[in-house]
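As you look at this complex, bear in mind that one protein chain is not there, while each of the others sits in place.
Then we have chain A:
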Amino acid sequence: MIADGVEDEEKWLAAGIAGLQQNAFYMHRALDSNNLRDALKYSAQMLSELRTSRLSPHKYYELYMRAFDELRKLEVFFKEEARRGCSIVDLYELVQHAGNILPRLYLLCTVGSVYIKSKEAPAKDVLKDLVEMCRGIQHPVRGLFLRSYLAQVSRDKLPDIGSEYEGDADTVVDAVEFVLQNFTEMNKLWVRMQHQGPAREKEKREKERSELRDLVGKNLHVLSQIEGIDLDMYKDTVLPRVLEQVVNCKDEIAQYYLMDCIIQVFPDEYHLQTLDVLLGAFPQLQPAVDIKTVLSRLMERLSNYAASSADVLPEFLQVEAFAKLNNAIGKVIEAQPDMPILGVITLYSSLLTFTLHVHPDRLDYADQVLGACVNKLSSKGKLEDNKATKQIVALLSAPLDKYNDIVTALKLSNYPRVLEYLDSETNKVMATVIIQSIMKNKTRVSTADRVEALFELIKGLIKDLDGGAHDEVDEDDFKEEQNSVARLIQLLHNDDPEEMFKIICTVRKHILGGGPKRLPFTVPPLVFSSLKLVRQLQGQEENPFGEEDSTTPKKIFQLLNQIVETLCNIPAPELALQLYLQCAEAANDCDLEPVAYEFFTQAYILYEEEISDSRAQITAIHLIIGTLQRMHVFGVENRDTLTHKATGYSAKLLKKPDQCRAVYACSHLFWVDDQDNVKDGERVLLCLKRALRIANAAQQMSNAARGSAGSVTLFVEILNKYLYFFEKGNPQINVAAIQSLLELVTTEMQSDSSTPDPAADAFFASTLRYIEFQKQKGGAVGEKYEPIKA
């Protein structure tokens, strides 16, 4: 059915165009032969096509444009006629004899244009006449196009200031009056369309109205271009008259479009100075008008205006823009209690952006806006609407972006209160936004108070808010979140040790509530922050007159003990062990023997009781031996106990090769280069011999289990260790020992039962090369190595 309609329209349009073109042809002929009568006759016939009611605005426009073009030629002709001595006044009279009113009026406007140009009559008189005559057409579409034509031809002939048409009698006031009248009439026609036709075609009508709206809006455009309109005239005449029409027409579509038009078309300074009047119109509009969008756009324009130059800011203060906008929004919200929460938040969001641009230093204003938002939210409870929550995130992100500095945002007392109304998902989103802002701007959060406030804000990430079973959190997302918290902890710093200690305590307090899943992420960064502080204090002299309560490494170690302990209960024993060893090393550097011993004890207990995975054991052993090897703080007894245990663990690893390697690593516990009292050659040798025995046993086991001896790699490794201590000057390791080991390896390699292993071969070969090279070195080293026969 609809398709038919469209097809019909196409037909009618085609017919209209054909008729128009035919009459235009004859009109041209008449023009060429200076035949005024015929020209008028055919032009009138041509314009009759515009009398149709069958076309939608879109199609009517096509017809109109062609007519417009033809009328231009006619106008040129009229001008020529006038030059040739034909009286314009007479012409003006003559065209009014056209049979039908619509063609008559188009012709009249065309002549009128020439008339004004001739200056035979004041512009204002002609314009007034025309604008009133056009009342003859009350059909909306035809009337709108006719008046649009009038606006177009009169545009450059308005008696504006500085225009050639300005005179004693013709002033800009008249120009304004003309445009206002045309505008008013056009709006009336436009509104009338709403009520034409059956109710079921309302949607179609509204669409057609939307197509025509720019014709009406154009008038406001023209007004904005009139140079003679200054602020006073705008305030006293233009705005009141326009608003009067807007309010009185009581039409939603018109009101929404025209309010927006006013805002977009007139300069921002004018809006500032007429803010009362402008805002006063809003409550008078139809309830269905989307005021929040218009208001938001107004605030956006004003924000941009403020951002454009600092010079304009005093104006804002002078007109008390913030207060007025705040009130207006309040009134609008009050007047529409059913406004969905999304609308409310959008309004406050725009207002906040405005405030941030115009009054960047007035944190109290920003806080006020947030407070108003909180008030409104409190009556609605936790938000469910997705779009609304997105808007709130935008609302809360605005201060972060503007201030580039979380610290300033932290000063807004209402900021955390807004967060309360978000569900836990969105809380997490917001927390992530906050952390990202900090990382991007490298903001230093440097006091314990601010850290406290910050952690309150991001508590969505720090702990479970709903306190109950909640939906499956994606594991990767969870890791990412917690890692970002970990990175954040790195940025919390103050050079003053006292303050830094307070920060550490604050962070600790918050992360402890995080639960077993979060602690493995949040504890390590805190531990390392603390260790860095220890190192900083190490460098400072211990102040004997210092206060009792001042921060000392000891205090920090006590705290560290507690912090790492939390990992033991999760369980995360490997991580805890590593951290205990780190603390032990730090205690060693501070010469705190009992503290270091305690940390080692904790680590050992974890090893014995909690770490049972073989691979984890190997890593743990390496760390234990490596750390212990570097300890210089232990007295003989303590060192012996710890060393004894370490070697014991080494020998009890599951796989023989691992045992062997761990045991020969222990040999280094008895010989430390830079500690002269730890150079026990005998016990080094004992360790190496033990390793050898284990290697032998490994070979035998391999033989028994698989029928062939395993690789000789272990022997080559031990050989290398012999060479190491030989070079260091261990008296217990002599050439004979090395020689016999060399022979052992060679024999094993050549034996039939051994598995060929190219890696072991290469290793042995490079070891032999090494021996050769040491011999070549000459001097003391060369002498030592000389007796060794490879």
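By definition in this document, a contact is a pair of C-beta atoms (placed from the backbone, for glycine too) under 8 Å apart; a residue touches a chain by one contact, two chains touch by 3 or more; residues count from 1.
Definition applied: contacts and distances are computed from a predicted model.
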Per UniProt, the name of the complex member that is left out, chosen from "Phenylalanine--tRNA ligase alpha subunit", "Vacuolar protein sorting-associated protein 29", "Serine/threonine-protein phosphatase 2A 55 kDa regulatory subunit B" or "Mediator of RNA polymerase II transcription subunit 11": "Vacuolar protein sorting-associated protein 29"
Residue in contact with the excluded chain [from A:H622, A:K645 or A:K689]: A:H622
Residue of A:K532, A:K555 or A:R683 in touch with the missing chain, whole complex considered: A:K532
Option from A:L50, A:V507, A:A665 or A:I738 whose C-beta touches the chain left out: A:A665
Missing-partner contacts on chain A, residue numbers: 439, 479-480, 483-484, 486-488, 490-491, 521, 524-525, 528, 531-532, 535, 578, 582, 585-586, 589, 615, 619, 622-623, 625-627, 629-630, 665, 668, 672-673, 713, 716-717, 720-721, 724, 727, 746, 749-750, 756, 758-759, 761-767, 769-770, 773
